[in-house]
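So, subunit A:
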Amino acid sequence: MKTALAYQQAGVNPYRPWPARITSILDLTEKEKLFELRIIDDEVRGAFSFDSGQFVELSIFGVGEAPISISSAPSKQGFIELCVREAGDVTSALHAKRCGDIVGIRGPFGRGFPMQEMKGHDVLLVAGGLGIAPLKSLINHIHDERHEFGKVTILYGARNPDEILFRYQFDMWKHRDDFELILTVDVPDDTWTDEVGRVTRLFEMIEIDPKKTYGAICGPPVMYRYVIDEMRRKEMDVDRIYVSFERRMKCGIGKCGHCGVGHQYTCIDGPVFNYWEAMNLQEAI
Partner candidate 1 sequence: MAPRVVVIGLASDFGCQVQMTNIEDHLLEVLGLIDLTYWQLASSGHMPDEYDVAIVEGAATTQEHLDLLRRVRETAGVVIAIGSCAVTGGISAIANAAGIEEGFALVYGERGRVALGRVAPASVVSVIDVDYIVPGCPIDTDEFLHVLSRALHGLRDKTPRQPMCFACKTRENVCFFEKGQLCLGVVTRSGCHARCVTLGRPCTGCRGIAPEANLPAARIVFEDHGFDAERALSYISLYNTNEEVVL
Partner candidate 2 sequence: MALLTVEHVARIEGHGTISVEVENGEVRDITMDVVEPARFFESMVVGRRFDEVPLITSRICGICSPNHALTSVKAVEAALGIEVSERTTLMRKLLVYASYLQNHATHLYVFAAPDFVGLPSVFPLAETHPEVVERALRIKKLGNDLTALVGGRPVHPVTAVIGGFTKEPDPWQLGIFADMLREVATDVAETVSLFSAFPVPDFSTTGDMLALRDDKDYAIFDGETVSLEGGWRRPAAEYREFIREEIVAHSNAKHSTVDGRTFMVGSLPRLNISSDLLTPRAKDCLRAARIGIASRNTFHNNVCQAVELVDASERCAGYIEDLLDMGGDTTPVPYAIRAGDGVGASEAPRGTLYHSYSIDDDGLVSDGDVITPTAQNLANLEADMRAFAPTVTDLPREEFLLAIEQLVRAYDPCLSCSVH
């Protein structure tokens, strides 16, 4: 688990957000934007390193805080990207910000995906809707170190074509042969040439080697059970499947108690859980 060096020094207040400047904003869909942030303090920025799957607490004083997954790859230095959906107070306030504005971040927090373990294996990534946000970091990471991984399959579903995030990038990737990428939507429009239907339907179209493959899932709460069923049907090992959860959080550091899932806390024990662990967490899936 990686944490910003600053927290390991005694006497640093882990609730204190560090000012970070918004260096770019990209409109993805009507409700989602991609923000690029740069921590202003040189020392903190230099010490900030993270794993794919970890999150930060994004702070806008006067409004509040919200946990947001880091979408960029750990290899990208000096900047982090957050893909944020307008869902309430903090996220709307963030959407109202402009380039150059300052917000606060704390983190990174939580347990990310086990990259060391996954290396040398095939990877099957399944995302639903906004669940692509944390997986995007993983995808970019794999892309940056492509030779370290075997076959990479990405299944990504959204409600309609307008809600497909990072489409500009995925459209390019569809033609690459080192990634198998399948997009699907529940409700297509005239321009849609990819798949139609739930993301689980895509499992018919792929072939994986269950003994060599790591799975990673992130999406709306209802999605997990069905996707896991498909993975099990493909005979993947339960302890090679990883799921990333969303829960309410007020601190990000295992104190406020809101993110409890079974006997664990999503913020420090997750948000990425091994499915074997998750199976043993009451109320998790």
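Here are a few things to note about the model shown:
Methods note: contacts are C-beta pairs under 8 Å (C-beta built on N, C-alpha and C of every residue); 3 or more make two chains touch, one makes a residue touch a chain; residues count from 1.
A word on the picks: all candidates are chains of the complex that A comes from, given by their letters.
Computed from a predicted structure; not experimentally measured.
Between subunit A and the candidates 1 or 2, a touch occurs in this complex only for 1.
Looking at the complex, you find that subunit A touches candidate 1 at residues 62-63, 88-89, 92-93.
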